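Yeah, one chain of the complex is gone here, protein chain that is, but the others are all in their spots.
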Amino acid sequence: MTVRTLLQSVTDAMKTEMENDERVVVLGEDVGRDGGVFRATEGLLDRFGVERVMDTPLNESGIIGVATGMALYGLRPIAEIQFMDFIYPAFDQIVSELSKIRYRSGGTYTAPVVVRTPFGGGIKGGLYHSQSSEAYFAHTAGLKVVAPSTPYDAKGLLISSIRDEDPVIFLEPKRLYRTVREEVPDGAYTVPIGKAKIAREGKDVSLISYGAMVRTCLEAAEAAAKNGISVEVIDLRTLSPLDIETIISSVQKTGRAVIANEAPKFGSFAAEVAALIAEKAIDSLGAPVLRVSGLDTPVTYIWESAYIPDVQRVLSYINRSVSY
Amino acid sequence: MTVRTLLQSVTDAMKTEMENDERVVVLGEDVGRDGGVFRATEGLLDRFGVERVMDTPLNESGIIGVATGMALYGLRPIAEIQFMDFIYPAFDQIVSELSKIRYRSGGTYTAPVVVRTPFGGGIKGGLYHSQSSEAYFAHTAGLKVVAPSTPYDAKGLLISSIRDEDPVIFLEPKRLYRTVREEVPDGAYTVPIGKAKIAREGKDVSLISYGAMVRTCLEAAEAAAKNGISVEVIDLRTLSPLDIETIISSVQKTGRAVIANEAPKFGSFAAEVAALIAEKAIDSLGAPVLRVSGLDTPVTYIWESAYIPDVQRVLSYINRSVSY
Amino acid sequence: MPDCQVKRCLAFKLLTVGVVDLNETMEMKKETGMLQILDIDGNYRKELEPDISEELLLRMYRAMATVRKFEEISMGLQRQGRIGFYIGAAGQEACSVGSTAALHRDDWIFPAYREPGALLIRGETVLQLFHQLFGDSMDYNRGRQMPNHFNSREKNVVTPSSPIATQIPHAVGMAIAAKHMKKKQIALTFFGDGATSENDFHSGMNFAGVFRAPVIFLCQNNGYAISLPTVRQTASETLAQKADAYGMPSERVDGNDVLAVYSATMRAAERARKGQGPTLIEALTYRIGPHSSSDDPTKYRKNEEVDEWRKKDPIKRMSAYLKRKRLIDDESDRKLIEDIENEIRSSAKKAESTPKPAIESVFENVYLELTWNLREELDEAVQRYGPGYTGK
Partner (left out) sequence: MPDCQVKRCLAFKLLTVGVVDLNETMEMKKETGMLQILDIDGNYRKELEPDISEELLLRMYRAMATVRKFEEISMGLQRQGRIGFYIGAAGQEACSVGSTAALHRDDWIFPAYREPGALLIRGETVLQLFHQLFGDSMDYNRGRQMPNHFNSREKNVVTPSSPIATQIPHAVGMAIAAKHMKKKQIALTFFGDGATSENDFHSGMNFAGVFRAPVIFLCQNNGYAISLPTVRQTASETLAQKADAYGMPSERVDGNDVLAVYSATMRAAERARKGQGPTLIEALTYRIGPHSSSDDPTKYRKNEEVDEWRKKDPIKRMSAYLKRKRLIDDESDRKLIEDIENEIRSSAKKAESTPKPAIESVFENVYLELTWNLREELDEAVQRYGPGYTGK
């Protein structure tokens, strides 16, 4: 066990799997000598050499396309996209190719690539360094979408992702990179893809979240408890495939649901969660299904604080739900 | 008035606006001499010449990026993407640039580009000529997303889109291109963006749809009527900004909602509609909010019939809703 | 400006201000600096003649002739509504057959949609191709793709998709991976002139240059991307010269000359295997038919142009060559074509009567395992159609 930040857990997961499995390679912009702009790949070049830690040209579609080709051959590439905001030049390679190769080839070819990318706000990055566009990927059949919120889960889920036979979009909550720390086992272990976690048990309302917002939700739950409201916080951990059972049984217990995320509200992933609840747990609902989300605007540099739901805003939605 | 197909209405809208406004230009792959692979731009080259009907190289990001630059200068470009399945190479230009120029420039620059593209199944196009990925665009702040289902609306909405000061993703239901026909006024008229239409009044269940699925819904409503079920069919016409009032007041009236579309169900635009209903009309609901959608798979060439909801499938959801 | 550069810029006179009058440009770019070994009469340049075994030459000829006949018959099936679509390779047979024949059997091929020849020269059966066209239960793609998306893991031919150029970076990644694993395999990817405009051409070429990937880029410049002539696709005089932007050598060959294609590929493959990196080959060719069964080429090109290119037919040239070398004669030639036709007709019948993939298959291979939502949808479908349903 070592106390690690979420960022260090990510690095450690890659290092662990690169030691375990020669087929694992890392590629991306500045991942080599620079160790990545967030330092997630720090030390990997020295340890594994230029053949396994590849600095690439500045071209995201090339990174994903080449990683796909490598995976077709049998490697296990981990591709880093510097910010989720810069994943779009690779969008065609991801949604047309990576996600569909298994299907269109009748299962004769597969491309188990992990696409790692930091997402969300919190670094005052303005409209091009703060985005949460997970909805685009969760809606794409053939991709798995993972978003941890703790160092322990980050390492265990990244190892699971690397070992997974399907392509995984692995979203790292950048504002938690260095702000959360916990004991994390050394060596390999896995956290299963597709399983949510009850981050806090409660009985009055289900607060469903993922990524950095889970921290905010836990704080909001703590604050709500002071007012006698018992909030159950669910950390989805995987968006696709979604752990529907955990969600539905929680909502059936509490009768109320608030979904918290920081993507623009309209059409975000929270809508899918809400829709599933409205489909599968309608009889349990004692209040509207609420979403406390980012704004339906790009992320403003100067007003990030108004964009990302904070504890106070989450609390106000909890209150609206329980007082309905 | 002339009887026109939906396709002819699209052509006519462009022709009308090109005659009215010199700033309107058309660009895309094969839009010139060939008249477009679906013939939507047929006749425009002869009429308006090569300066206003521009065949472009095979590069979608170039088409949208160049159109954006033209719009910044003051032109009104209509960019054709041959199939919605091929829009992804332009995804970065659409979500990072086109949609955000007004915002990031504090309103000093705008790019009123119309991106026309045929979407949906029905031509046995397999997984790359049948997609309905409107959810990606509806989730993108700064874009308007329009999807007509009749020749009349197609012309009126396209003219509105060309005149709109914001970028519009204009989705043409390709399987209705030549299969629906109606009287369409000659010359210019507009149908407002952001307003849904009650395509059929009813009182037992609200069936909410857009694009080609509206036809299927109308047929299903007809069939349901024979069993004494009165279905209200809503044709959204615009996905963003969504006409929330029409949806909510219909659901408040009927107490039941089924949303029908042909995109993969998980995370599709139907989820947003369901989520809004679960937020704003929960007390009226007498049944789960149901979605009858495409499958969570790519579109299979040989099994398209099992992919796109047909009358029978829509009917079964209507029945599930009303018999709940 | 270096002199050689100026010369290589497009003769701008072709262009009017801003946009081009298509009448002026309904002509392909000039056939400059193009390697030809076999001319249109079957004469050949002995000193450049590649060393190909008689057996292989005959197989190559058979593969080319099969592609042609297969298309003729499939287009007929398409018109009768028995297959849904067809996208042909007539006129371009030398490109896929000549290049693939020059590779090792375990080198990887990343095709587009005009390369049934690559599969045939590797021994794929006509029946298997028909399984793909019909999308039946024996199709490797399990009926999921439109016709002409031929895939064969067994033949080291990787599943193509419809979006243009996306396979290019895959070939590069595959080649880099093979090198990482210290294997001698190389990769070859096919694409068209139009594809050179796409982003993935740029990505793939650039990565290949930087990583010195053992990959061959085989561009079939058939003069058109659907209706758009190459002169409107790019202002560069040749497509071969684009290699220069990526620090990569290139060759320009007569794509209707199977010997030229073969020998250029052989050179590129040798370079790749020796660790000298990638090569771009521009093969000048022409599609005799429409872009696809949905296309009407009279909208954008003149019949005279097609006639001109018919004279350069790659199969006729190969046939003349083989006759000159006395490997075939008129009689054996006629017999061969008859043979091919019989095989095709019987294979088509067989495939057409093969059952479709069962309804359950629709939900498989999205992921390795079914997810809960796919299972829900599968259950609903099975309830409707019945288990194992394969269509009426």
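Each chain gets a letter, A, B and C, in the order it is written, and its residues are counted from 1.
What we mean here is this: a residue touches a chain if its C-beta (ideal position, glycine included) is under 8 Å from a C-beta of that chain, and two chains touch if they have at least 3 such contacts.
Here the structure is a predicted model, which is why all the values come from computation and not from measurement.
From the options B:Ser61, B:Thr117, B:Thr216 or B:Ser268, the residue with contact to the chain not on display is B:Ser61. Within the whole complex, the absent chain has one touching residue among C:Met248, C:Ala283 or C:Val362, and that is C:Met248.
Of the options A:Gly69, A:Pro89 or A:Pro173, the residue whose C-beta touches the omitted chain is A:Pro89. The chain omitted from view is touched by exactly one of C:Glu49, C:Glu237 or C:Glu305, namely C:Glu237.
In the full complex, subunit C touches the omitted chain through residues 1-2, 4-6, 8-10, 12, 15, 17-19, 33, 176, 179-180, 197, 199, 201-203, 206, 209-213, 232-237, 241-251, 275-277. Subunit B residues in contact with the hidden partner, per the touch definition given at the top, are 25, 51-52, 54, 56-57, 59, 61-62, 64-75, 77, 89, 92-93, 96-97, 100-110, 141-142, 144, 165-166, 194, 240-242, 244. Take subunit A: the residues that touch the chain left off the picture are 29-30, 32-35, 37, 50-51, 54-55, 57-59, 61-62, 85-86, 88-89, 124-129, 265-266, 295-298, 300-303, 306-307, 312-313.
One rule holds in what follows: only the chains that are shown with their structure count from here on.
Look at where the CA atoms of subunit A average out and do the same for subunit B: the two points lie 30 Å apart. Averaging C-alpha coordinates per chain places the centre of subunit B 35 Å away from that of subunit C. Annotation for subunit C: residues touching 2 or more other chains are 144-145, 149, 161, 163, 199-200, 366, 371, 373. Residues of subunit B in contact with two or more other chains: 61, 85, 88-89, 127-128, 266, 296-298.
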